[in-house]
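A single protein chain has been removed from this complex, and every other one stays in its place.
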Amino acid sequence: MSISKRCSTAPTLFKRLKNYFINRRGREALPVRLHWRRLYVLPSKPGLFFFLIGSTMMLAGLNFNNNMSLMLVFLLFGLAQVILYKTFFNLKNVVIDQVHAAPVFAGERYTLRLQLLAPTDRYQIQVKMDESVDTANILHQSGQWQLAADAEQRGYQPLPRLKLLTRYPLGLVTVWAYCQPKATVLVYPRPEQPCPSFAHHGGVEGPDSSVVQGDEMDDLRTYQSGDPIRDIAWKKSAQGQGTFVKKYHLKQGKELCFDYSQLNLKDIEKRLSRLTAWVVEAERQTLTYQLKLPQFDSGMGRGERHYHECLTALAVFGPGGVS
Amino acid sequence: MASQLSTKQVFWIVLAVVVAVLPQLYRLPLWFAPMMTVVIAYRFYVQVKHIKKAYNIILMMVAIAALLLIVYSQGFGLSREISVTILITMTVLKLLETYRQRDALLVVMLCYFVAMTRFLYSQDLVLVMYLLLSAWVTTHALAVINYQHGSAWFEKKQLKASIGWLAMALPFAVLFFLAFPRLGSPIWGSPDIFGEGKTGISDEMSPGSIIELFMDDSPAFRVTFGSNNKPENNQLYWRGPVLSEFDGRTWTRHEFRRSRGQVAYDRQAAIIEYGIEMEPNGRHYMFGLDVVLNAPQGSLMSPTSTLFSMNKVNQLKHYRLSSAVTDRLYQRLPQYQRKWLLDFPEGLNLQTQIMIKQWQATDDSAYGMINKALNWFRTEDYLYSYSPPALHSNEVIDEFLYESRRGFCEHFASTFVVMMRMAGLPARVVTGYQGGVDMGDYVLVKQSDAHAWAEVYIDQPDHELGGYWQRVDPTSVVSPERLFRGSGNIIEQRRSFFDFPWLRQTREHLDRYRFRWNQWVRDFNVSKQQALFDAIGIQHRDGKVLAVILLSVLAASGALIFSWLWWRQRPRYNNLQQWYLRFMDLFKKEPAIYARQSAGMEAVTHSIVEQYPGLKKSVNDFQQCYLRIRYRNEQLTPADRRRLQHFFERLKKDVKKRYHSQSRS
């Protein structure tokens, strides 16, 4: 029984040890220089085939005492050796200079932009992050890579481990290195889809745009969870055909206030999701808005900076945003 | 990653295959070249038209069809011919399914193998050069498959890089070649299974057969004599197959199943020892200076004094011989042999027979007959020519003697032997080479030195062996020059369109390198390796020592390549940049300043002046001068250099003073 148990745990144990070994440096602050001690070198599949062909040729040359065949074989082995160093030098001393991913919403894919530096030109360096692969060169001392990954959770998410790999110039040898950069990608909460209409949280009404269309009975919509209670069209709802809420169409210039504490939703994530949707929608319609969270108040505003400030606050809010 | 190959990549793959296969084309079946052309054309068509890969089943059928063709044209079995043909055919057919990088790498790597198989047939210097080129093309194709620098078909940078890698690999290859353990004898098969059916002396001779060889200037063998004992050129009769059976037109060899019995030679004849390096001829014959005393190891001596190798000579063969330089060899001639040696077609060549009868009437002695015949050739109007009129009739001897009167050595030898037999003297034709070019430390014998002469058996009853073979060369009577200067030099006519004296000389000169090549590289073997190890003081050649040697070779070449690459990767500075670095060196002890090296001259001088206001003048002067020289719109002149030097010296002095005063205070 114990044997079978050991058999089943052996690969995972090996994998764990391997991961432990690879990650032994922990998260590293950039820039990271790929010192030669960090590089792993092994022959690639074509390299093994090259070796196989070379060995066959050597056997033939030795058997028939054919000196020129032997010379050719040794030339090829010498070539393999040169290529080994060439490939090694192609990755040695590469500096992982910067990684950066523009913030995205949870559920989207984020694009990680990565810059590598090297004092000399380097070619065909592959960077892998989970499934995503990109290959580029370092020319004129710098090169850029783009990788994509799914943003699942909101908050400052750590980046997955990067694998830098090169087989240049002949593909006979693979040289690679791992790095876990101490960088994060900011993931905003997933905006609620479709965007619920703006709640009336007592935002200051703008001077020239206080018109609220559909204040009358003809413009109602069905109640969604989380709608403020005071927006409920009681009269209409009382008719027993469902609960209705007054629908506000806001003209440009309306100043909105999105308040976390006023949302009538149990789940924190759902609240954040709705607030996010509102912030996005308000920015899209170039409205002025304010976001209020416990311990955060953005103040009235609009524009890129304000928008990102609000979304960042939403992303890092509470327990879910810390990871 | 399964990206399609670009047209340029396909071009290089195809080029690698073509270059690797080309030198073997001559020995592949006739259908091969058209097939290859079609495959390549199809591959390019597919590339340009973006056609998908054919179904595997079709490719399979094509491959099976090619296999059947090989079996049809070369037979069934696992002989080396067939295996090499299969390898090459499959490599070429693989092009049909080469659409991805993985397959491309496979095909191109197979090209190395294909190139190598050519060496199994010949290891000539020129071929080696060609195959190095092939290795280059193949390596470059590999590089192009992996990454294309630029879009030009022949990208200079990448071509240079690939030749650079091979150049860097060369020291390793040479060292490993010298140190790697060799097999004394093959494990499987024998070394002679690969070979080329080269031209050379054959065991048949008919009018015109030696003339063919006369056209060929390639080397037959090379001879190294000991110090100063090379005989005169007219003594250099290199004995090959002896032909004794004549059907009226063609001479053939008689098969003997024994080796040579007891022989004797003139005690006064000089004994010469020498070494021969024989080019492969694809046959069993070996050549030696007339008369060879003993057969070397691995060969035997036929009763006709011809050397036979146990295996076909398909590789460069080295052997040492000792010969007695004499034209007569005492040997017993059994009765049954005498009968063959007197045989000639009786009903033919009556005119000659009548003439011989007349001669016999005056002088019946053997030497009398020989002299009469030689005299006849000398006095009558006979001409030595490599382009004699063709002899069509049945009566070849009559036609030659009385009508055409022009002939090559084979005509004279053949006619002479028949005449002797008519006169009742046992005689035979000996083929081989005559003469050779003295290359200083060796004698080069070329195919064009092929020769035929006669041997007559003279009875000498008082000798214990009953008689001797006397060498008679009728050609020497017709053209005495032939023996001294070689046939190529005495005939004025050009043998072929490209036959120029300077070209012949160049070829002979080149042979010197070939000889060295053969000696040092092509024929490097266990014993030479042993000698090499002895020379550098390694006596024990057990596994441990060898492993140590190989590992140190590996380490040494690795270190060499590593340091070379490392050195190549270092930043390189031009003259003015070096000035800047020298300037920076003055402030080596100031980490705050020295760390700013990459910020450039202006930033550095700024921080220097900030830190040491006292240096302001000299630093600024140097900086101004330097900036002007480096960035203005003019070339650097010696005057500039002097000025720069001047400011630099002053600055250096000031800096030193500065340190001095600092340390004092």
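By letter and in written order, the chains are A and B; residue numbering begins at 1 in each of them.
Rule of thumb we're sticking to: a contact is a pair of C-beta atoms (placed from the backbone, for glycine too) under 8 Å apart; a residue touches a chain by one contact, two chains touch by 3 or more.
Going forward, contacts and distances are computed from a predicted model.
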{"item": "Chain excluded from display, named as in UniProt, from \"ATPase AAA\", \"Phosphonate ABC transporter permease protein phnE\", \"Acyl carrier protein\" or \"OpgC protein\"", "value": "\"ATPase AAA\""}
{"item": "Of B:Gln358, B:Asn375, B:Gln577 or B:Ser661, the residue in touch with the unshown chain", "value": "B:Gln577"}
{"item": "Residue in contact with the excluded chain [from A:Asn63, A:Asn93 or A:Gln144]", "value": "A:Gln144"}
{"item": "Contact with the hidden chain (one of A:Asn93, A:Gln115, A:Thr135 or A:Thr243)", "value": "A:Gln115"}
{"item": "Selected from A:Pro43, A:Pro103, A:Pro158 or A:Gly318 as touching the chain missing from the view", "value": "A:Pro103"}
{"item": "On chain B, residues whose C-beta touches the chain left out of the figure", "value": "571, 573, 577, 580-581, 597-603, 627-628, 630-633"}
{"item": "Chain not shown, touching residues in chain A", "value": "98-100, 102-103, 113-115, 117, 140-144, 303-305, 308"}
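Here is the rule we go by: only the chains that are shown with their structure count from here on.
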{"item": "Residues of chain A that touch chain B when the two form their complex", "value": "45-46, 49-50, 53-54, 56-57, 60-79, 81-83, 85-86, 89, 119-120, 123-124, 133, 167-171"}
{"item": "Parts of chain B lying in touch with chain A, wherever the complex brings them together", "value": "1, 101-102, 105-106, 109-110, 112-113, 115-116, 119-120, 123, 128, 131, 135, 139, 142-143, 145-147, 149, 161, 165-166, 168-174, 176-177, 180, 182-183, 186-189, 191, 194, 521-525, 554, 557-558, 561-562, 565-566, 569, 571"}
